[in-house]
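Have a look at the structure below before the remarks.
Only a single protein chain was left out; the remaining protein chains are all shown in position.
Take a look at chain A:
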Amino acid sequence: MHETELNDLSDDADYAASLQQGSASMTRSDSSRRSSSSEPDGAEVVYLKDNVTIHPTQYASERISGRLKLIKQGASLFITWIPYKGQSSNAKLSERDKNLYTIRAVPFTEIRSIRRHTPTLGWQYIIVVLSSGLAFPPLYFYNGGVREFLATIKQHIFLVRSAEDANVFVVNDFQDPLQRTLSSLELPRAVPVANGRSSSLSASESPTDKNQVRADGVAVDGSLSSIQNNGRQRQKMHDPARDLSIHVLEKFSLVTRFARETTSQLFRENHSEGFGGNERRNHSQSSHDYHQNAASIDVEKVPDEVPVAPDPLEKSPCSNRGEEAATNVGTFELIDSKEIDKLTVWGKPRQPPLGPEEWATFLDSEGRVTDEKALRKRIFYGGVENNLRKEVWTFLLGYHAHDSTYAEREYLVLIKKSEYETIKNQWQSITQDQAKRFTKFRERRGLIEKDVVRTDRSLSFYEGDDNPNVNLLRDILLTYSFYNFDLGYCQGMSDLLSPILFIMKDESESFWCFVSLMERLGPNFNRDQNGMHSQLFALSKLVELLDVPLHNYFKQNDCLNYFFCFRWILIQFKREFEYERTLRLWEVLWTHHLSEHLHLYVCVAILKRYRRKIMGEQMDFDTLLKFINELSGQIDLDAILKDAEALCICAGEHGAASIPPGTPPSLPLDTGLLYAQQDDEVL
């Protein structure tokens, strides 16, 4: 039934005309045409709705419209959504792309719930959540009709409204009445639609409001206050990610977020005409064939047999079946190797970096950061403009307290400067003669001197003979090795200091910022490697949670130690991105906005991007390490950050539970002896 349906409106002139009229198409009422065109024998179309649309990206301009149907065959009810052929809002959305979103006869036995969203103003949409936790992208009913859709379902299967959220309808499709009863018992807080459908259904679905999008771009729905506002207003934004009831039903699903973002974006775009040109497009695409990919998307069950299943976050599919992708994170994605940087999750669009004017709105008259959380969140989504970094990083790193005033900070800087000089003097006062009898000092200085001369020397800031900044690197590291004598100096530290000195410029300030950073990252350099082990271990748990096939692949190939990610974690991806990009990544990581361990989700996101290549080419540990080292400079940071954000949200508390307490960069659990002293004796 699929192929024929793909074409069934392609020559519908009436339909084509309606599309070209833009918003006119939204008012066209053609619901419930009960044509039973090309259904197979015994199948009956019990519901049909045209102009049901998905927005594959967060841009209103990119949409794919299609026809939604409920089909009854025997005792089973199926949902299908077939995009129209030849009608596309945007040249970028190819036929094939549309094909990918197609919902082909998904039986209701595989559907867990349907969430509806019926704002008084704006478009109605539904989100279909499958039993696996996977969800299709929101289906927008341009012509209204969500209520009728749900009512039709209820006529054929058992649908109960969630007691936790009146907008969520839980499917309970058991033919056997006993089974049905038992199943209901397992949902103690769910109540049947029939009993519960009074207020919210009728209140939220007023027929006159359908299809209206206010041209002034104001979203009336409570969850959608404009995201353009900067300054204080941003804090009022309702964040559905915190909505517990959504969380319960759509645990592994991103759709709610996406829906919010999309809708905000739609209104925003309606507001400003010239969208699209200046914002980078995220050409997100999704696939359709749930059956085919069921194995790869179920995060709860380990499939018996694991084919190289495609994944939404992967980057370069190595076969031409690459367009079919399913995900465990709640949306479907298409990856086209030719359009590698246009893909991915329905995560929040990255914002421009925080600039001076907006920064000022975060400070009170005496210079306190009034809302640390909001600041961190803002930086999480956009980073900081370069010339502000010097100031803002001191807060992110924890060198300055958020509630400190300008005056307090000025004072602290002075105090710290003299404290720095004191420590520095400890090694500076060692005479050459004394050094001869001070092997440990000579060794330590030797290590540092070997490393600073090969740290970022291609940057103009560090290049050339006798570069004073290279000497500063040396002095700060040597001072640090006296400040924290037990930890000492370890390769990789110069990589961590280099960007800090580059931003702070000042020696003492750089030192103290580095000290703050090392409070969290110091355990990376522990002699027994336990800081690294615990992170690599947590990473393996996260991959197991978020990508079962990839986990199984690593397991089969004895790659579970994840040592191919060692460099990523040890120096926070410093060698993986261009310098400026590293600065951006670091400040985002330092916000700890969604997790202190976002860097681990960044690892997962990168691995997921390349999963098909890794598995398809049957990489063993050696090849994998080589491949990963060679990814340096190839990774699109913004895309990865969006993926990591999405993965982090998807993993939710399961993700957090995968990471043992005290895993760096969390602050160490006990503050006793951190770095048990041992001789740097060889072997």
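Note that contacts are C-beta pairs under 8 Å (C-beta built on N, C-alpha and C of every residue); 3 or more make two chains touch, one makes a residue touch a chain; residues count from 1.
The working rule: contacts and distances are computed from a predicted model.
A.B. asks: For the chain that is missing from this picture, which UniProt protein name fits: "Translation machinery-associated protein 20", "Ras-related protein RHN1", "Exosome complex component RRP41 homolog" or "Glutathione S-transferase"?
C.D. replies: "Ras-related protein RHN1"
A.B. asks: For the full complex, which residue in A:C490, A:L594 or A:I659 touches the chain that was left out?
C.D. replies: A:C490
A.B. asks: In the complete assembly, which of A:A401, A:I430 or A:L625 touches the absent chain?
C.D. replies: Spelled out, the listed residue whose C-beta touches the missing chain is A:L625.
A.B. asks: Who touches the missing chain here, A:V52, A:I111, A:V146 or A:L447?
C.D. replies: Residue touching the absent chain, from the options given: A:L447.
A.B. asks: Determine which one of A:R457, A:R581, A:K613 or A:H654 touches the chain that has been left out.
C.D. replies: Of the listed residues, the one touching the omitted chain is A:R457.
A.B. asks: Write the list of chain A residues that the hidden chain touches.
C.D. replies: Contact residues on chain A toward the absent chain are 443, 446-447, 450-451, 453-455, 457-458, 490-492, 494-495, 525, 527-529, 533, 555, 557-561, 563, 566-567, 570-571, 575, 620-623, 625-626, 629, 680-683.
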